[in-house]
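Only a single protein chain was left out; the remaining protein chains are all shown in position.
Per-chain numbering from 1; labels A and B assigned in written order.
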Amino acid sequence: MKDNKFTSILILLICIVIGLGINREFSQIGEMSLYVPLSSVSSMEETKENYESEISNLKEMIDERQQEILKWEQTIEIEDKEAVLKEDLLKYKAQAGYETLSGPGIRIRIGDKLLEKAISGNIDNDLIHDMDVLNIINDLKAAGAEAISINGERLIYNTGIQCGGPVVLVNQKSITAPFVISAIGDAEQLYASVNALDTYGYVLKNVWKLDVETIISDNIYIPRAKKIIEFKYLKPIEEGE
Amino acid sequence: MIFALLGIILGIILGFYIPVSYSPVYSLYVSVAILACIDSVIGGTKAKLNNEFDDLIFISGFVTNTILAIFLSYSGEKLGVPLYYGAIITFSWRMFQNTAIIRRYIIQKFETRNLQRGRIDE
Partner (left out) sequence: MNKMKSNLAMVMVCIILGFVLTIHFKTINETLGDSKNPAMRSKELAVELESFKQEKELLENELESLDIKVKQYESEASKESVYVNELSKELLKYRVLSGYEALKGPGVRITIDDPDRDVYYGENTSYIINNYDYLLQLISALNITGAEGIAINGQRYTSYTEIINIGGNHLNVNGISISTPIVIETIGNQENLYNSLQMKGGVLWNLKFAECKVDVVRDDNIKIPKYNKIREFEFATPINDVSN
């Protein structure tokens, strides 16, 4: 008899707790019961990093503009204004690639395969393709190259590189193997971007056995771009548009 | 059983001091593997109490279950079907079942001890 009463009361208490729990659940529906996978959290973290980069870039540019405005405010005579403009002009000219530069960096020489026998049956694999040059140049840029030239042709924003049969066309000029790519920047980083394990340059040299030689130098010379560009289609956007 | 507890504590301490970590990308696999681990341990404890423990079966079960669980989650991801649910349901079910058996065993032992004491007192 006692046992029955005891168990009944126990069951009653448990049911009361369950009832309270259900009540709470229903009143909190839609709150935080959604399953959020860890991957969406990491992609939000990425977006956050993006914003942080962009914001710091913007702050730098704002500083630069404020410096410029200061310079303008200090100009009185027309000569001062000419000087300010000239300074700006040289700066953007250099950034655009129209100034000859020199500095520490590397020089890469890429030639077609050295060995007599083909590594694979396909002769294509023994030649250098535009994709190879494009990848190496991309890696150099990622390693912070400040200026790049290939066989004496300066690389600018609209330089196109394509295969034209046995030659490679850069800026519509045809150049032949061996290809000499020069780059100015942090020599060690540049060297690593083309020679470290698993880089495109490494694979080109050690797997496809193409002739790839990199030298480091304190005095790399990179000529200016000579292409005269006329804008036929674009217009700068006026402020406020 | 005490050894089991000591083992877990030792493992936790090791985990704090050894600087190993893995990419959160694999967190699903590790979670399922942990479930498989816990299931093996509880299953092993139950077998011990029943005096049925065979260390070869225990270790092989542990290894196979973990590999199978990871394999299921991985292929499930590739196929787009949440196969890992199967692992979770199975392991959880077995965990509850084995824990119930352990609990019954302990309570029975407790009750027989009480009964024995009761008889001796008389």
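As a working rule, contacts are C-beta pairs under 8 Å (C-beta built on N, C-alpha and C of every residue); 3 or more make two chains touch, one makes a residue touch a chain.
Values in this document were obtained by computation on a predicted structure and should not be read as measured data.
Considering A:17, A:89, A:167 or A:196, the position touching the chain not shown turns out to be A:89 (whole complex). Among A:112, A:146 or A:211, only A:146 touches the chain left out of the display.
On the side of subunit B, touch with the chain left out of the figure occurs at residues 3-16, 18, 20-28, 30-31, 33-34, 37-38, 40-41, 44-45, 48, 53-55, 58-59, 62, 77-78, 80.
Hidden from this view is one chain, which touches subunit A at 32, 34-42, 44-55, 57-62, 64-66, 68-69, 72, 75, 78, 81-82, 85-86, 88-90, 92-105, 130-131, 134-135, 138-139, 141-142, 145-148, 155-162, 169, 172, 184-186, 221-224, 226, 229, 231-237, 239-241.
Methods note: only the chains that are shown with their structure count from here on.
Spacing of subunit A relative to subunit B, judged by their CA centroids, is 48 angstrom.
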